[in-house]
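Here the complex is missing one protein chain, while the rest keep their positions.
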Amino acid sequence: MGKSELFGRDLICSQEWKKEELDKILELAKKMKKDRFSPKYTKLLENRTFFMFFYNPSVRTRQSFECAATELGGHAQFLEPKTMRLKTEKTAGETVEDAAKVMSRYACGIGIRILEDKISYYGQGDELLREYAKYASIPIINMADDKFHPCQGLADIMGLKEHLGEDLKGKKILITWAHGALARSWCSVQEAALICSRYGMDVTIAYPEGYDLDPEVMEKVKKNCEENGAKFEITHDVREGYKGAHVVYSRNWMSPNAYEGGEFHKQEEIEKALKLTSWICDSEKMKLTENALFIHPMPIDRGHEVTDEVASGERSIIYDVAENRLHVQKAIMALTMSERL
Amino acid sequence: MGKSELFGRDLICSQEWKKEELDKILELAKKMKKDRFSPKYTKLLENRTFFMFFYNPSVRTRQSFECAATELGGHAQFLEPKTMRLKTEKTAGETVEDAAKVMSRYACGIGIRILEDKISYYGQGDELLREYAKYASIPIINMADDKFHPCQGLADIMGLKEHLGEDLKGKKILITWAHGALARSWCSVQEAALICSRYGMDVTIAYPEGYDLDPEVMEKVKKNCEENGAKFEITHDVREGYKGAHVVYSRNWMSPNAYEGGEFHKQEEIEKALKLTSWICDSEKMKLTENALFIHPMPIDRGHEVTDEVASGERSIIYDVAENRLHVQKAIMALTMSERL
Partner (left out) sequence: MGKSELFGRDLICSQEWKKEELDKILELAKKMKKDRFSPKYTKLLENRTFFMFFYNPSVRTRQSFECAATELGGHAQFLEPKTMRLKTEKTAGETVEDAAKVMSRYACGIGIRILEDKISYYGQGDELLREYAKYASIPIINMADDKFHPCQGLADIMGLKEHLGEDLKGKKILITWAHGALARSWCSVQEAALICSRYGMDVTIAYPEGYDLDPEVMEKVKKNCEENGAKFEITHDVREGYKGAHVVYSRNWMSPNAYEGGEFHKQEEIEKALKLTSWICDSEKMKLTENALFIHPMPIDRGHEVTDEVASGERSIIYDVAENRLHVQKAIMALTMSERL
């Protein structure tokens, strides 16, 4: 019994971990999926507390993290900052330094989710996580911020390996913008582009003019592709990217203007996006692919991001990927927080 | 160690289970009450997650279900749809199909509570539960919907058996409307009428003109009574039903007009009900009975539904019945969800 060499590590973006380290998570997650309630795993966080800070609500993330802690024998506390007195620009309250230092005395790790309407400029959520990480002596796990979503990225890779085989090199993923009624953050698609390129996949990103993602992240994806001998492409054609794809990832995201003037223009973003009705993943476009798998981080905005026919079709692996959130999160928590491995 | 033959079953209304199956729950609940923290029971859901969906708030149901999971070694997640992004008629979000299928990957069961102001017509809450049940591969447990409340019904029967003896045949229960300030759903009283008639009790339902319950449910109660050689009566006289009763169940419920026009007319219902001040269970009326027990699913609207004298009197078994919620729910969860029985 002891700690892994990953004990104490923060996980804010998969890009900041070595590929061998990501592999360790995926290997353990695979074992944990196979032998879910084995006594090897059910005591790893016994009597330990994991704090979950939800600045934004969530279905999947809440459920899967709280389950993960339970299955490891521990307990995840569901905390919403609105019921707490944390300092903000406008209100007196506790500094992140004080909060993080005290929480480090109580818990084995902290998960944080912050995105969309809880921030006033792109990147602010990610900055908050890094401020917590600076002061906490326990791991900070990104449960989705405005830039990255490493647990989703790892669950994606785990699902792709299950369906395409362990070696993803040479497989092409199309990450395509979709219209929709939610004005979604960039975290899931950026994380997918980063981690798929780390695993050697060809990455094509398709979106209408005016929907550029973070140029710094795109630069990293490009570099990842170069280092792995993979192709990186951006296209503004709604069909082009489907050709030759082994995986299609169709999802809405907000435009770079969403926070103009320091406010989140949710309604404008939704109205603008809803007009681009051709940007939906449907059977006709899927026919252009190499019998591609369909993946999505869920929840799906059906009828906008993808048709029911594709989302519920034979090649959709959405539920497997959603399940994998649980397994990769268990593995992350075990490796970074358990002293009983 | 293994599963019971009830493993995987939904429990939406007691009427949909065979009497022998209900007996199994009651038998196990009785054992669990006697030997509450026995190691026979404390590992039955170890490391397992039970999701509780509260569309409506609750005291007793939340507390007793979360306790039940804890006492079986598992964990109940408290989820409120308002902090989640589920699809409704008006908002983009996740379909019940997607939610149920993913949750089936994470948890061993799902409890759902929906009634009163969270629906726009009678029956809509029950429909939602059945939609979850259609897509989930794990048991759906009704934690009170607008039509039924099986856990309450089972706790009622358990309490009555404790105080009247195992055989309830020939005992008379009066279920009487009471005035009050809450405009309550029909679930508890309908469930009580259904399950008491299954257990051979004579059932009298008393209410002022204009407060009919669901005619389909009443038809079933009548049929249950016929099959068991028991009497079924409806009366609009405030005193008549008390005569010869062994059990009095006094509770407010809304009128069939409560959702007219697709809206819940809570205030009108309350105002209308509060005028009918003679409809209160008091000592004077209780004198007409065969020294009847007083039961109520709680919380009680004291001073409206019943006087303090009766509610806190010697023949009141309200706290025993409330405690039984815990035991029957533990038994339900063990039988439908445990793989370690």
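Labels for the chains are A and B, by order of writing; each one numbers its residues from 1.
The rule is simple: contacts are C-beta pairs under 8 Å (C-beta built on N, C-alpha and C of every residue); 3 or more make two chains touch, one makes a residue touch a chain.
In this text the structure is predicted, and so the values were computed from the model without any measurement.
Which of A:16, A:94, A:166 or A:271 touches the hidden chain is settled by the complete complex: it is A:94.
Considering the whole complex, the residue from B:15, B:49 or B:64 that touches the absent chain is B:64.
Against the chain not displayed here, subunit A makes contact via residues 46-49, 51, 74-75, 77-79, 83-86, 91-95, 97-99, 101-103, 105-107. Although one chain is not shown, part of subunit B still touches it, namely residues 37, 42, 54, 57-60, 62-64, 66-67, 70-71, 73, 75, 78, 80, 180-182, 298-302, 304, 312, 318-319, 322-323, 326.
Please note the rule applied: only the chains that are shown with their structure count from here on.
Computed from the mean C-alpha positions, the centre of subunit A lies at a distance of 40 Å from the centre of subunit B.
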